[in-house]
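Got a structure for you, questions after.
Missing here is one protein chain; the remaining ones are kept as they sit in the complex.
For chain A:
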C-alpha cells in the first residue's frame, strides 16, 4: 500500500485530528490570554511582582512536557482537561512577557496625557495602553501558538485530542510501513497548521496595526 492509497483511506481521520489539534491549541491560548493579560496588567508597574510573575512563567516553560502532562493526570484525569491546562501553562510565558514588555515600552508622555485629559484608569488601560501594546502582545501570541502546536502533540499520551494520536499510533505499529505513514500525516498536519496560523497572524497584524503605528 502506497502513501497516497493509505491517505485516501484515512484522510477523514487526519482531518478530524487536525481540527481537534487546532481547537486544543486555541482553547489553551485563549485561557493563557484570559489569565496572562490581567496578571500582566496588575504587575507590570511594580518591580517585585513583575519579576515574580515572569519568573514563575519562565519556570513553567522549563518543566519537561511529558512530566507536566503526566503530573496533571492525578488531579485532572485523562483526556482534554490535563492537555488544555498543560498547554495553557506553556503559553503563559510568551503572553505575559510580551504583554508586560508592550505595556512598559509605551511612551510615558502619552499615558500621562491620557490621565491629564481626565480619563479614568480603566479607560486609559482599555483605550490607550492595550491598543498601543497590541502589536507586541500579538507577537507574543504568535510565538505561543507556534510553541503550542508542537507541544500539543504530546496530549495524545494522556488520551487528549489532536494530531499526536496519529504519531502515537505510528509508534505503536513501529516496524510496519503504516508507522511511517501515520507519523508523516501527524507531522504534516502540524506543519500545515503552523503555516496557516502564521498567515492568519500576518493578516490580523495587518488589519489591526496599520501604518499609523509604524515608524
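Note that a contact is a pair of C-beta atoms (placed from the backbone, for glycine too) under 8 Å apart; a residue touches a chain by one contact, two chains touch by 3 or more; residues count from 1.
Note that contacts and distances are computed from a predicted model.
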item	value
Protein name as given in UniProt for the chain not displayed, "Pyruvate synthase subunit beta", "ATP-binding cassette domain-containing protein", "Lactate utilization protein B" or "Gluconate 2-dehydrogenase (Acceptor)"	"ATP-binding cassette domain-containing protein"
Full-complex contact with the absent chain, from A:24, A:72, A:92 or A:114	A:114
From A:128, A:144, A:157 or A:190, residue that would touch the chain that is not displayed	A:128
Positions on chain A where the hidden chain makes contact	107, 109-110, 112-120, 128, 131-132, 212-215
